[in-house]
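Please read through the structure below; I'll follow up with questions.
The complex is shown incomplete by one protein chain, all other protein chains being positioned as in the whole.
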Amino acid sequence: MSEFPEKLLSGYRNFMSGRYSDERERYRALADTGQKPHTLLVACCDSRAAPETIFDCGPGELFVVRNVANMVPRYEPDSQFHGTSAAVEYAVQVLEIRNIVVMGHGRCGGIQAALDASMKPLSEGDFIGKWMGLVRPAATQIQSNDLMTQSERQTALERVSIRNSIANLQTFPFVRNLTEKGELDIHGAWFDISTGELWVMNEKGDFTRPDISVPAIEAEQSPA
Amino acid sequence: MSEFPEKLLSGYRNFMSGRYSDERERYRALADTGQKPHTLLVACCDSRAAPETIFDCGPGELFVVRNVANMVPRYEPDSQFHGTSAAVEYAVQVLEIRNIVVMGHGRCGGIQAALDASMKPLSEGDFIGKWMGLVRPAATQIQSNDLMTQSERQTALERVSIRNSIANLQTFPFVRNLTEKGELDIHGAWFDISTGELWVMNEKGDFTRPDISVPAIEAEQSPA
Amino acid sequence: MSEFPEKLLSGYRNFMSGRYSDERERYRALADTGQKPHTLLVACCDSRAAPETIFDCGPGELFVVRNVANMVPRYEPDSQFHGTSAAVEYAVQVLEIRNIVVMGHGRCGGIQAALDASMKPLSEGDFIGKWMGLVRPAATQIQSNDLMTQSERQTALERVSIRNSIANLQTFPFVRNLTEKGELDIHGAWFDISTGELWVMNEKGDFTRPDISVPAIEAEQSPA
Partner (left out) sequence: MSEFPEKLLSGYRNFMSGRYSDERERYRALADTGQKPHTLLVACCDSRAAPETIFDCGPGELFVVRNVANMVPRYEPDSQFHGTSAAVEYAVQVLEIRNIVVMGHGRCGGIQAALDASMKPLSEGDFIGKWMGLVRPAATQIQSNDLMTQSERQTALERVSIRNSIANLQTFPFVRNLTEKGELDIHGAWFDISTGELWVMNEKGDFTRPDISVPAIEAEQSPA
């Protein structure tokens, strides 16, 4: 067994002398009283879309599930292991979280795989192939649109998939029950890795940019 | 549908004017060239244990799976949806990640649930019950040890579970193949939310504190 | 006959005391030497998307064709009146313009009409129905995608229509000849009326936001 990655140890050292040092009491209190996060965030594993970074959240704020392509399957009370469903159940039933955000992002590798009908299994297990099967019908329909560019089809499926996960969340009886009573809100969001833009879903399912003022960014003039 | 949570929008504003503004070119480059993270991090959903925070990592560094109790199931090439296995497959086969870290943490709610034999299902689906079934035999054995305190039993299972996930990772043929060739390293880590201490697993499976110099923090330190 | 609209006369008065007064010499020179615009802009009639406003252009800069949904038909050397083709011919052959920009925009009424298969003719002539027939096949294909929201379908067709017009421009022999020689550039752009965002088409046909620095906008916090 090799040494623990120096890069991570070095980052940990920064954490201890920086953030932890500043928020020591907060960590201690969170350990003593337990977590009480305000939001369950379903996000992608992608290294460029960490929710705590994008929403500048500190310890104790976000309960975060991350899987490939930020998906929530339908409610399936069978005998299988359902990691994501377990997290949703724990967040809503134990932590009593009252906000759920499903956040997708641009250039998602999982969505790209779902759109690539010719992709071969990545291993004998074909786990990605099966996992992305959750959006296969949508992928097939969208890929058949030959008027849109590949990039446009990808963005379209990224957003369809968010709506799909939100619809799937509503198949969980305890989620539906709370949303119907107005005690649980579910939101969609989409993050553009390249520009840093955040798009949030409105009541029609459309993604629009929230109206926030962001300071000017100094940058050289280089049209994309 | 209610408004998108103001807390998150406010955090996003901080991100845009702070981190994103500083790392604009990096985000853009990561979008253009694709991600190339150095580590796959299997972590818990817990709001107090965000990997990017603990390891002070920026965009593009960590490919992160987060599920309840940071578990990896055994290789099961069946027809089911395996979210965590899909993420492992994608990380190793597509992103060619060569470091995997399974990070557990203290006061883990999932581990606590696994140890509580009297716990009732949290919903009809009993997703947490089934998901924590992945460490049930270990939980049963540890819980039967009436010489340890409940807190000691919990820490013990948290660490047993990390070793269990690491053993399960080795059941994936593509993982075992690479580790045998010395091309993939797998590590364990455990984070103490209260004190901020990081413990890393050594070749014997023991967790010890890495030898790093962290600026002195005025306070006693009491490992769990 | 009623009086000439006072609103327009009042605006003209502003023009004379403002812009014209400042640019008197320029107008005079443009009258004497003739126009030499750098760009042919094909835009929509929409009152919210005036090219001179969006590109802050002064007299003599843009030769502007405006029709419903900013369309260019294919090259059809028949005996009919082709207003848009005539403008393209004049711009390229007489004015020797070497940049063509087809600019669409969000919430385009013509595109909306094209997507609405149930829309009745607006008059016996059904001019809009026939005119939007230029993108009917694309509209039919896009409207059949029931996974996208109506708003997403509209944006998709707005962009497909721009690419369609650009492809149609290439059917004009004198256009194709010049573009093949690298002496004429054709661009696509899409303007978001609500946010003021400009998106420009890249070589793949995708629309991306140009990387320009715009000063911060002061606005109250009201998520869309």
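Going in written order, the chains are labelled A, B and C, and every chain counts its residues from 1.
As a convention for this text, contacts are C-beta pairs under 8 Å (C-beta built on N, C-alpha and C of every residue); 3 or more make two chains touch, one makes a residue touch a chain.
Remember, predicted model here, so these are calculated numbers, not experimental data.
K.L.:
On subunit C, what residues meet the omitted chain?
P.N.:
Touching the missing chain: residues 1-2, 4-5, 7-9, 11-21, 24, 27-28, 30-32, 34-35, 37-39, 45-50, 52-68, 71, 73, 75-77, 79-91, 93-95, 99, 101, 106-107, 109-110, 113, 122-128, 130-134, 172-174, 185-187, 189, 193-196, 198, 200, 202-203, 210, 212-215, 217, 219.
The criterion applied here is as follows: only the chains that are shown with their structure count from here on.
K.L.:
Taking each chain's centre as the mean of its Cα atoms, which chain lies farthest from subunit C?
P.N.:
Chain centre farthest from subunit C's centre: B.
K.L.:
Which angle of rotation, from 0 to 180°, maps the CA atoms of subunit A onto the equivalent atoms of subunit C, to the nearest 5?
P.N.:
180
K.L.:
Go ahead and name the chain pair joined by the largest number of contacting C-beta pairs.
P.N.:
Top-ranked chain pair by contacting C-beta pairs: A-B.
K.L.:
Based on mean C-alpha positions, which chain is nearest the centroid of every protein C-alpha shown?
P.N.:
A
K.L.:
If you average the Cα atoms of subunit A and of subunit B to get two centres, how far apart are those centres in Å?
P.N.:
So the centre of subunit A lies 16 Å away from the centre of subunit B.
K.L.:
Roughly how far is subunit A from subunit C, centre to centre by C-alpha average, rounded to an integer in Å?
P.N.:
37
K.L.:
Would you kindly tell me how far, in whole Å, the mean C-alpha position of subunit C lies from that of subunit B?
P.N.:
The computed centroid separation for subunit B versus subunit C comes out at 52 Å.
K.L.:
Please output the residue numbers of subunit B that touch at least 2 other chains, ranges allowed.
P.N.:
In subunit B, 4, 9 touch at least two other chains.
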